[in-house]
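All protein chains of the complex are present and in place, except for one that has been dropped.
For clarity, chains are labelled A and B in written order, and residue numbers in each chain start from 1.
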Amino acid sequence: MEKCISCTILSLLLMMTQLLHIPASAQEDQTMALIPAGTYLPLYSGNKTTKVPAFMIDRLPVTNADFSRFIADNPEWSRKNVKRLFADAGYLRHWKDDGTFAPGIAGSAVVNVSWFAARKYCECQGKRLPTTAEWERAAEAGRTRPDGRNEEGFYALILELISKPSFTHLPEAGTTLKNYYGVWDLIGVTWEWTWDFNSALSTGESRGNASLDNTLFCGGGSLQSGDTGNYAAFLRYAMRSSLKASNTVQSLGFRCAKDVAR
Amino acid sequence: MIPMKKFLFFASLAAFIAIATACGRKSETGNCCKTAEAGQLPTSEISDQSIFLLESDWETYRNGRMTLADLSGKVTVGAMIFTHCPSACPRIVADIKNIESALSEDERKQVQFLLISMDPERDTPERMRQFAADHRLNDSWEMIRAGKDATMEIAQVLGVRIKPLDDGGFDHSNIIQILNREGEIAYQQQGLNVDPGECLKQIRLLLK
Partner (left out) sequence: MKKNSLPFIAIGFITHVMLLSACQNADSSNDDAHIGREYNLTEIKGEERAVLTPPPFVPPPITRDHASKVIVDLEIIEQEMEIADGVNYMFWTFGGTVPGSFIRIREGDYVEFHLKNHPDNKLPHNIDLHAVTGQGGGAEATFVAPGYEATFNFTALNPGLFVYHCATAPVGMHIANGMYGLILVEPKEGLPKVDKEFYVMQGDFYTEGSYGESGLQAFDMNKAIKEQADYVVFNGKVGALTGDNALKARTGETVRLFVGNGGPNLVSSFHVIGEVFDNVYMEGGSLKNHDIQTTLVPAGGSAITEFKVEIPGNFILVDHSIFRAFNKGALGILAVDGEENKQIYSGKSEPGIYQPSAEAVKQVRKSTEAVEISPEQQLAMGEKLYQVNCAACHLADGKGVAGVFPPVAGSDFIAKSPEKAIGAVVNGLSGEITVNGVKYNSVMPRQALTDAETAAVLNFVYSAMNGSDMRVTAEQVKKARK
């Protein structure tokens, strides 16, 4: 509890020092990339695009080292203390019992974290989880163009990355694929939580329209899809929809986003 | 409800808001978002699976405020709905009222009914009040809303999937939730217009 108070004071002090400085513009943030306002075509929307306002997104996924610092400050999120409501028994199971982990993975994306934990982590950085629309818009970018669909071989590349076996050891964050916006590892390393991960479809519709039900299964999967060739996006949507917020999966991590400072 | 407990809640809430504000700024030396959760709240009294663990702050249709832990002590029958909902939500409300009317006088004293808005932007307390009046909800009923993020959080906890639609409405799961006195989900009834038999059975199990 003492720690908490000192922490609070520290935070307040930092806040004040930040107020004294002219805050650097968000766009120049070294750790976050600016994704300009634009449109995005959700996979299950027919052909209706969604407007996505400009936002900032972490260039790198949250690493084991990052997450352990968060737990040091917030011990109620440790493996030992976490409430079952917020994370199931697999939470951080790749860590040792005492909350440490193999030194080799400090810089790799943290996995086996629940949506609740990821959301809390971002909140504590003054950020939030990206929405699915934001995440997909960032991931739409190719290596050299803002729209990967126009980039030769990009779909095939991401599909190949996704089809590869799971990593036994995840690579260091920021060493695989960097996209046009300077965001790393969006594709092929881990899946990532989004704020509204399971709202792509619902079961039991409010409109009594049963045909909306099963869009993720069999033929239904492509029925409403805007882009039936985007298999990687199908895989991501399927993955997100299979999850519950307390789930922890060996190949599922996250990164944070925030609104653009006005 | 023990007054002391309530006091602690508000105290912790105040602390939380203060810290949350502090956390709104990014710092370079590591961030602390430590809330009162682990320290001050008697969380040991709250079960690991209880929705009372959620810290969110809720507005009621009577212009009051509450936390979910205020639901403690009674069995709760609830659902997530929105007042602009054309058909499904009124049906859910009707289904819950069916359950209510099937309960005995004595049973009703130990049960409360809860509607949680999935549309906090449009479901103002006034709007919710109108909805309550239209549906003749009695004093055993509560209808609440919170911020967008807290709404998403409770939807996740309750396993309700919500898909926003262009017209401002939602596609959503239709689930009647039955919580025990400790705030744990005891039973979930999926679907519309279902026979209240199974819900009643589950409620009576909890009342024993």
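Definition applied: a residue touches a chain if its C-beta (ideal position, glycine included) is under 8 Å from a C-beta of that chain, and two chains touch if they have at least 3 such contacts.
Since this is a predicted model, take the numbers as computed values, not measurements.
The undisplayed chain touches these shown chains across the complete complex, A.
The hidden chain makes contact, of the residues A:Ala37, A:Ala156 or A:Ala261, with A:Ala156.
Note on the undisplayed chain: of the listed residues A:Gly38, A:Pro75 or A:Gly90, the one touching it is A:Gly90. From the set A:Leu34, A:Met239 or A:Val260, the residue in touch with the chain omitted from the display is A:Met239, counting the whole complex. Think of the hidden chain as still there; on chain A it touches residues 90, 155-156, 159-160, 162-166, 191, 203, 210-211, 213-222, 229, 231, 234-235, 237-239, 241-243, 247-251.
By definition in this document, only the chains that are shown with their structure count from here on.
Partner chain A is touched in their complex by these residues of chain B: 18-20, 22-27, 29-40, 43, 48-51, 53, 85-89, 149, 152-153, 156-157, 159, 161-164, 166, 169-175, 190-192. Remark: chain A residues 1, 3-4, 7-8, 10-12, 14-15, 18, 48, 69-70, 72-76, 81, 83-86, 115-116, 119-120, 123-128, 195-196, 198-208, 212, 244-246 touch chain B in the complex.
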